[in-house]
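All protein chains but one are shown at their positions in the complex.
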Amino acid sequence: MTEDERIFEFDAEESIAGGEFDLEPAPLPPVEEPALIRAQTAYGEDKGSRRNSSVRVRSRIVNTIIHIVLAVLCTVWILPFVGILLESFRCESPGLAGYLIPKQWGFDNYVRLFTETQFPRWFLQTFLMGLVTAVVQTAFVLAVSYALSRHRFRGRRLLMNLMLIFGMFPGFLTLILLRTLMQDWGLADANAPFGLAIIYCASSGMGYYIAKGFFDTIPRSLDEAARVDGASRMQIFFKLILPLSKPIIIYTVLMAFMAPWGDFVMARFMANNNDAGYNVAAGLQWLISETKVDTNYTTFCAGGVVVALPITILFMCLQKYYVAGVTGGAVKG
Amino acid sequence: MATVTLTNVKKIYGKSTVAVHDFNLEIADKEFIVFVGPSGCGKSTTLRMIAGLEEISEGTIEIDGRVVNDLQPKDRDIAMVFQNYALYPNLTVFENMAFPLRLKKTPARLSQDEIYRRVTEAAETLGITDYLLRRPRELSGGQRQRVAIGRAMVRDSKVFLMDEPLSNLDAKLRNQMRAEIILLRKKINTTFIYVTHDQTEAMTLGDRIVVMKDGFIRQVGTPTEVFDMPEDLFVAEFIGAPKMNTFRTRLDCDEEGYFVTTCGVRMRVDGEKGELLKARETQPQDIILGVRPEHITLTKRSDPSAIPCSIEVTEMMGSELHLHVKAETGEGLIVRIPTVSFTAAQLAMLTAGTKIFVTFRGKVMHFFDAEEVNLLRKLPAPAEETDLPQPEEANEQQEAETAQASD
Partner (left out) sequence: MDKEQLSAAEYLRLRRWERLVYRISKFFTSIPGRTKSFFLKLKNALGSFFRALWANLVEIWTTFREGSWQTRVSFLVMGFGSLAHGQIVRGLAFLLLESAFIFYMIFCGAYWLGKFGTLGTVETIQVRDPETGIMVTQYGDNSFKILLYGLITLFFIVAFLYTWRLNVKQNHIIDGILASGKKLKSNKDDLHSLVDDSFHKSLLSLPVFGIVMFTVLPIIFMILVAFTNYDATNDGRFNLFRWVGLENFGRLFSFGESGITVAFGEILAWTLIWAFFATFTNYFLGMFVAMMINKKGIKIKKVWRTLLVLTIAVPQFISLLYISNLFAENGIVNATLMSWKWIKEPIKFWGDGMLAKVMVIVINIWVGIPYLMLITTGILMNIPQDLYESARIDGANVFQQYCKITLPYMLFVTGPYLLNSFISNINNFNVIYLLTGGRPWEPAWMVNGTPAGKTSILITWLFGMTSDSGDYKTASVIGILIFAVCAILSLIVFTVMPSNRREDDYS
């Protein structure tokens, strides 16, 4: 390389910059006294400090009012739960009472709940349904969401539209058929939990919406980079997308696990008045159906506490995932 | 380590939206080629077709003599750096760079030691050894970019694709990374295809530049060719900053030679350009005259080709001064002058409202005909004397780049 040795000679005439040139300067504009500006600043400062303090007082009053309102609101929101808790400890009468604080405290209702009713069975059934649903539903939802978010295949739009349309039919109408089918297969009535678990899981792919919205936010270029790097779609799914999707996986598991605890429509329908097949919701509701409310009310409250406590604790621990999922879902529509 | 040949490549979206028209290009082994153009010109689409991320609607792409149209990206032996880095957020820097190696099964699975060796080697080259155990989100933009490059490097692939790799960085870092890419290129010595919308990057990095617009190739050439002899007005205006000044005027001829009338002033087309016009026997015609801002000089009132004008806006760039001036006949033009050639007193007087005189010489003029095509463009067969390198201008252009780099 002899680059350093190359020498270019410049002809001064050819050189472009510099040299002699003429110019005519522009006349200077008259300088204005910025009097107005100064006056305004002074006015602003003067007035500002006084207004500031009045603003501060006002905002303090507003904030106090808001604090009070929030306190009242939260009391109203919490009151029913406090009520349930208190009534579950009431021993003097099993029916409705016109007061909140029990006259006689005790665990009688809990004892009764676990010894005289089918509650332990219901609880176990619901718990198992929750576990199965959580696993299968999560797998289905993630699979469908990923496929719809990342693959562009023929019929994709059609599939999404069909799922939307079929989602608009009232769900439990399908139970007319499904109950008869499950009865044929011996998965209804006393065995309803098995049938229910199948029904919960089977169609769960339709709830792909929130998870797909989440996958859509993961940049497509990650997939592309991985494809260039030699990963197959399956490897991308398992090695990249899933590890990045912890929040949505937790959200899906949480939702799937919680669903059987609150569902009494399907549970009651599938059990077909056979109380051995109930889940907690159908069971407890059955406990205080019109004719039984006077003898079972406090027992129902005890059941409510037993069900709500673990669910609530679980929910509160995973609250931030729930919030993320719900908010994402609402924004995505 | 490979040639890349694109033959009649076309990309059609949907039924009729054509993103790339009939793209023909032969990229030599170890060449650094840059696709440049405004957004939506099809440059990224072309790159993604080479990568296998977009389907090729028509035509064929060959890498190292093998048609790759139906091959998966991973089977094409390419590496790619993405605009937003596309680092895997859940993996550490080391794992990010090892990712392609771990997936490599042909010809044989790589051993753990081999992976370690390759990754650390690349990390050393790029100066990111200290960050190997961090995760991408703990890195700065420049570091992330290095990791992305590192991930592409470890694969030892035949072709290195880069899709606007610097556009997410801030100006200063971009200049630094640009220099590093030039160094890197010397080290890994493979075929590079680089996409950018920034003409500075294109000029500084490319062995050859492919200027694209609306899915068409407008010009392919070395940076000097593209700068000195743009094929058409679009290329002329796209390459170079500030933009080339243009005037609608007429090219005329008398016994002394060719001349144009700009801003009311008759200017001789002297020097090589005049001779070339004569050699081509160009007919007098309406043309668009182009002059780059840096080729306009200040001059004396007495200069016969002085254009009187007044300064409207001045932009002080430090090493140079951009003057937006208006000629007395109403045309606006931009003049770019190096500050080093002026005294402080002179510079102080170059303010808005000041009347100055500017001129330019025949050799810096570009002539575009009614179809906006350069009258003097390189003709297919002979006329080889036109693309002699012009040392002053190349030099000057280098200067311009450094000037830009420092702002």
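Every chain is named by a letter (A and B) in the order it is written, and numbering of its residues begins at 1.
In this text, contacts are C-beta pairs under 8 Å (C-beta built on N, C-alpha and C of every residue); 3 or more make two chains touch, one makes a residue touch a chain.
Note that this is a predicted model, so its numbers are computed, not measured.
A.B. asks: With the missing chain put back, one of A:P25, A:P80, A:G186 or A:P243 would touch it. Which one?
C.D. replies: Candidates A:P25, A:P80, A:G186 or A:P243; residue touching the omitted chain: A:P80.
A.B. asks: So that we can see where the missing chain sits, which residues of chain A does it touch?
C.D. replies: The missing chain touches chain A at positions 59-60, 63, 66-67, 69-70, 73-74, 76-78, 80-81, 83-84, 96-100, 140, 143-144, 146-147, 149-151, 153, 159, 162-163, 165-166, 168-170, 172-178, 180-181, 198-199, 201-206, 213, 216-217, 220, 232-235, 237, 258, 261-262, 264-265, 268-269, 281, 284-285, 288, 293, 297, 300-301, 304, 307-308, 311-312, 315-316, 319, 322-323, 326-327, 329-333.
Definition applied: only the chains that are shown with their structure count from here on.
A.B. asks: Approximately how many whole Å separate the CA-defined centres of chain A and chain B?
C.D. replies: The computed centroid separation for chain A versus chain B comes out at 49 Å.
A.B. asks: Which residues of chain B touch chain A in the complex?
C.D. replies: 51-53, 72-74, 78-80, 82-84, 86, 88-90, 99-100, 103-104, 151, 155, 294-295, 297-301, 310, 337-338, 340-342, 349-357, 391-392, 395-396
A.B. asks: Considering only the defined contacts, which chain A positions touch chain B in the complex?
C.D. replies: On the chain A side, the touching residues are 8, 10, 14, 16-27, 219, 221-222, 224-231, 235, 240, 243-244.
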